[in-house]
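There's a structure below that I have some questions on.
Just one protein chain is left out here, and the rest sit where they should.
The chains carry the letters A and B, assigned in the order they are written, with residues numbered from 1 in each.
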Amino acid sequence: MELPIAKDFRKFKGPEFYEAEFSEYFLLPFKFHRINDEKEVLVNEVGDFLIVPIGTARRIASRDIQKDELLYEDLFANSFISNKPIPDLIDVLATRYRTKKSFLDDFTALHIFVVSLRCNHSCHYCQVSRVSENRQEFDISIEDLTSGIEHMFRSPSPSITMEFQGGEPLLAFDRVKFGVEYALKLNETFKKDITFVVCTNATVFTDEILEFCKEHQIIISTSLDGPEFLHNANRPKSGAKSYQMVIDGINRARNQLGEDQVSALMTTTSLSLEYPIEIIDNYIENGFSNIFLRPISPYGFALKNSKKNRYHTEKYLEFYKKGLKYIIELNKQGVFFVEDYTTIILKKILTPFPVSYVDLQSPAGMINNVVVFNYDGYVYATDESRMLAEQGDFTFRLGHVKDNYRSIFYGEKARFLSQYWSNESLAGCADCGLQSYCGADPVFHYAAQGDFEGYRPTSDFCIKNMEIIRHIFDLLDSDGKALMPIFNSWINNRPRYQ
Amino acid sequence: MIQLRTRGIPINITETLIKVSYINAVGELVCFSPSLNKTVLLSTGVPPLERHLVIAAIPSLKDFGIGDILLISPNGTISSLFREQSAHNTLFITDRCNSNCLMCSQPPKNTDDLDYFFEINSQLIRMLPPDLKELGITGGEPTILGSRFITLLELITEYLPNTAIHILTNGRSFAWKNVAQAIQKVCNPNLVFGIPLYSDYYQQHDYIVQAKGAFNQTILGFHNMARYGQRLELRIVLHKQTYKRLPSLAKYIFMNLPFVEHIALMGLEYTGYTPKNSDLLWMEPSEYADELEEAVSFLDGMGLAVSIYNLQLCLLKPSLWKFARKSISDWKQEYLNECSRCSLVAECGGVFATSKKHSGKIKAIAK
């Protein structure tokens, strides 16, 4: 190695000495999307973004950015351009890419067990459980449950979630009990990090059930649709007031299990869309610090009625924006309250970490991160897949719980679906600037458009997510300074320091 | 300020490391040299010679205490290498450095001193109290010591298995995987590497450290070290060349280096190269207060541990007070006259006694 002359080495040199020598910069992979009349967002391959004036992407591509522009440094530092065809830090980018996709490393984590289709409610939007409370043939058999649990432990994932759904799973509490106990017994050997969740309407708790939940730290995920009139309208129950029952249930569970063991999800109906503020206020009144402003599920509705779906999507977007605006105002006034869907997207936009939310990832969450064992022993790719099955469409049935693991999880069906589960290669998505933050959902597109790939311009999945993500960037652009501390507090789920 | 170096008249002295055993009735320090297996006496007067090795007529011994480890030389100099009462002890590895930072507080030398300091440090590590809480490693650039740097880390792991070790390095060597791998093989979970990063734009970082390619090497170094499971701290010095991109740098750190366990933002120490480059570097901390606040609150909001070093509370926005640490090493720390009237002086880290210039805006904070 030739040594630099000491004297020259210790002589201070100006900044120009340290500028790499090259005539024209090279492009690195990136995409862009208009976010309002003045700005577009540039997004690189690992999800780093810059909000810039419209036309900047074109200027970058036509080598129009000058070295003395501040933007030049930003583009360089954020890996949009490089001084070499292969940048010196490509390994860092590769590590970042791997990290973003690392939700794939461990394969299926969420295992949903539909232990019973029976329910004590008859909610009009429910696609699956219209069965009266007393018909045992809609409970999963112990044999099938056993096989399902054994499959669950074949997942390579070191941490797994076992989620009990229904119907109302607690009507088949013996199954839940058996499931938890058998899983714990197997886990003595497998030693996985295991979380139990019961999705319940919180109206059928008994001391025995809550004792059991407490003993095994089972998380209670319940449904609360908002104010009493709304909740009761959504969830009719013959001869009883559903709202009062769920609130009593929530309080009872909180008392016995602890505040943070109880969460609530709301189901959005056409009626809910009129009341974003009231729903949020109701969540706050009931002591929750977060809400998931979920879109109307198209499953079970006239799925292929595109006009109705489009109407719901437009209404939902209004509902979401109005709700989000209200929640942001609350946070600005010092109330810590989180909107979950925004937070999922913010995590994708503002952090380098993988976000495994099965409805918005690429490759899609189906099979890769979630699988459903249905009450009748059949295995489905997603929760929505089994809802289609209840309507007589078995497209996303992966097999039977008695089949071997390979044929279910890596079988022909799984391989077929894999053609459509990466938005990187879907028409309309491949060029989209928001691709890194979005996902693929072949089940939805199949159900709504009769086509696994889907046609983006009329896809409600696309219209909804493109607009929500655009809206979040628009907020960051117009009010970023005030919003960043709030958004950070949501991402990290802790009240912000003031 | 504490004097770490003094000189007396040597009598029978060869170069050796000594540890102060006790103070005798006449106030002399009775020390022991393990390598010579002999007692050495340090005195302000002229003690009876007898069979002792002595350094006599030392102006003052007040800054040396029991348990301190000193290096004595045939010419009578005494340098304190370890002070029992201090929480800021360091091993000095070399004066050499492969960077040449504009604001270096201890400018490098181009002399080959690796063997000399290696010998001293190998002895020193064996003499340190095994229950020592913290020990720094500094230079120059310690990794220039090459494989003997690893040897020192192994010695430390053997003799000081419970000591928190904080290593200051420019991290460039870690771009070479063999270096990061060798450190992993030392298997010491108490090592933390403090590595500076001054900008998210390569040219600015390279200019500040006066080394082409340093940015790329440092970033790759961070990644290699993370990959080999090492604990990392990131250090930023605040001055005219770094403040503008501070918020961008904060974002860059979170997106690209989220595995660092601590980020230290440090006020300028006005000594070494800094006075020489004052025009390029010096600015009142109040002038970068906005950028500092944005960067710190972003990193903190994202859940990273952040500290502010070397800046006095009166120069920081109150929102940042909780991040300020008393970071200035005890031997070179002091307060100004103004500080005696300040209600927060007890919580404040004071100023560098070594700095030849302080902010003109240091003002006592009323209750």
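Here, a residue touches a chain if its C-beta (ideal position, glycine included) is under 8 Å from a C-beta of that chain, and two chains touch if they have at least 3 such contacts.
Following the convention adopted for this analysis, contacts and distances are computed from a predicted model.
The unshown chain of the complex is recorded in UniProt as "His-Xaa-Ser system protein HxsD", chosen from "Xanthine dehydrogenase family protein subunit M", "ABC transporter permease subunit", "Cation acetate symporter" or "His-Xaa-Ser system protein HxsD". From the options B:83, B:172, B:205 or B:332, the residue with contact to the unseen chain in the full assembly is B:172. In the complete complex, the residue from B:76, B:213 or B:272 that touches the missing chain is B:213.
Residues of chain A that touch the chain left out of the display are 1, 3-6, 9-10, 26-32, 34, 45, 57-58, 61-62, 85-88, 90-91, 93-95, 97-98, 101, 427-428, 431, 455-458. Interface with the hidden chain, as seen from chain B, comprises residues 96-98, 108, 110-112, 141, 143-144, 146-147, 172-173, 175-179, 212-214, 216-217, 220.
We adopt the following convention: only the chains that are shown with their structure count from here on.
The geometric centre of chain A is 46 Å away from that of chain B, both derived from CA atoms.
Of all residues in chain A, only 6, 9-10, 12-15, 17-20, 48, 73-74, 76-78, 88-89, 91-92, 95-96, 351-353, 484-485, 488-489, 491-492, 496-497 touch chain B in the complex they form.
Residues of chain B touching chain A in their complex: 100, 102, 108, 110, 199-204, 206-207, 210, 212, 216, 219-220, 223, 245, 248, 252, 254-256, 258, 277, 297-298, 300-303.
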